[in-house]
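Note that this complex is displayed minus one protein chain, with the remaining chains in position.
Entry: chain A
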Amino acid sequence: MIRFAELYNRLDSTTKTNEKIAAMVAYYAAADSADAAWATYFLSGNKLRRLVPTKLLRQWAAEEAGIPDWLFDESYHAVGDLAETLAMVVPPGKMEADLSLATWVEELLPIRELDEDKQRDAILDIWRKTPISIGPTNAASMRFVVMKLITGAFRVGVSKRLVTRAIAKQCGLSPDVISHRLMGNWEPTSKFYETLIDPDGPDASASQPYPFCLAHPIDLEAGPEPLGDSTEYFAEWKWDGIRGQLIRREGQTFIWSRGEELMENRWPEIESAAENIPDGCVLDGEILASLPDGEVLPFAQLQRRIARKKVGKKLLSEVPVVFRAFDLLEHEGADIRSETLESRRSKLESLLGEITHPNLRICDLVAGDSWDAWATIRETSRAKNAEGLMLKRKDGLYDVGRVRGTWWKWKIAPHTIDAVLIYAQKGHGKRASLFTDYTFALWDGDTLVPIAKAYSGLDDKEIRKVDQFVRKNTNDTFGPVRSVTPELVMEIAFEGLQRSTRHKSGIATRFPRIVRWRHDKQAKDANQLSDLLDLLPPD
């Protein structure tokens, strides 16, 4: 476990990709396949199902440290990370033996099934056999890493793509092969890891998806001209739905989300439509809420479906969905990702041309003979409930991950509004103990009505300035939230708006973020709530 803690420290203490990969390669080189499997599992963002309720962990840590609950909470606010607080508050233990990562996990997993008293014993035992976590030394980080595993919050700033590259480098296989083998559901066993790095390893199981090809944003100021000749590109609408991969193999249908979640029973009408597709086909596309005549509904409608694991009859008829396929990755059982988009597209057209189904359609190309023509069409995106246009190179292969140059997203400029900062709260992680989480408000007559929370968009220097402002201008505190003098005005951008009965303002904003600090504006110059209501799409 010390070695895994060391890996964690090395990954945590650098922002350089090469150093991160080097740290992982060194770990994989030394780890046995059982440890390597679990390391891969955690590094690529998976976590253990919750072992012990957080509330109990906090309670036991406070008891073990001999401090009252409120003091644990104060500590947590200062540290900004639960696992770290748990590791630091409890007095140091004494390490007896350095067990492997896999052994640790094997000992952790059964804790879930124990009754509360036995769970308590097990957790106390962990604290007593781990030294305290002070500073980033390896043995000391062990307890912290174990607490991360237990609280299910293991994140260390490596993408799955980076883990894939490290494994590929260590075992000498292509990253694309590793990436594909790591898709979908797998069990972190030593056998799995051995198969993963086996040069003669078997091909995918029936349900296994391909890694998604991701698009780069086009700089809105520069526009698409830098991409070159417009005739080398296809354009499609960029729909605002859920990216999905539809797999049809061995008479079965599997629909995966971009987060590699197998979405079972969530989209029954798409699953039944997929029965019309021959075996050995994999489609890439967007799941949208859409009426039978093809009209796309706002994302807010789709959200009603997303929230449900099982869909009732009423919702099925109110919010029908469609799978709009825009790419074909597998055809007649063969992986065709290395063919050009033009060729994949023509196969897709002939495949879906034979099927006319309201729940499974091809995503039409948007005709246009120049960048300017597409620019004009793009302006109509909002009316079509689209986010803009996608531009894809006709000769592009289906890349793994966000490879620059083949797919571009050309979104329409977001709505923006000038709002006043009224509440602030301390952040977490890197932003712990700084006021970084803000609530913004708009004027409704003489009162400020909160409309959005925004966390991102300011640089470190600006964050420090706002932090100082909050400390000097606090008028009231509600638990961790500070109410401040309404003075700072910021421009807030957001992706979409919908009516809401849960929000005081009657409106919910999607993905709000700070565009810039309006130093030139005073609170009274901020926008009115009515300005925001004017932006609402018509019912």
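Going forward, a contact is a pair of C-beta atoms (placed from the backbone, for glycine too) under 8 Å apart; a residue touches a chain by one contact, two chains touch by 3 or more; residues count from 1.
What we mean here is this: contacts and distances are computed from a predicted model.
Visitor: For the chain omitted from this view, which of "1,2-phenylacetyl-CoA epoxidase subunit A", "Tryptophan synthase beta chain", "Phosphate ABC transporter, ATPase subunit" or "Ribonuclease" is its UniProt protein name?
Guide: The chain we cannot see is, by its UniProt record, "Ribonuclease".
Visitor: Of the residues A:Ser433, A:Ser456 or A:Gln522, I need the one that contacts the missing chain.
Guide: Per the contact definition at the top, the residue touching the missing chain is A:Ser433.
Visitor: Tell me which of A:Glu286, A:Asp467 or A:Glu491 is the one touching the absent chain.
Guide: A:Asp467
Visitor: Among A:Ala26, A:Ala65 or A:Val515, choose the residue that contacts the chain missing from this document, as touch is defined above.
Guide: Checking the options A:Ala26, A:Ala65 or A:Val515, the one contacting the hidden chain is A:Ala65.
Visitor: Among A:Gly80, A:Pro298, A:Gly401 or A:Pro450, single out the residue that touches the unshown chain.
Guide: The single option touching the absent chain is A:Gly80.
Visitor: Using the document's contact rule, name the residues of chain A that touch the chain not shown here.
Guide: Chain A touches the chain not shown through residues 12-14, 65, 67-68, 70-72, 74-75, 78-81, 84-85, 88-89, 91-92, 132, 134-137, 144, 428-434, 460, 464, 467-468, 471-472, 474.
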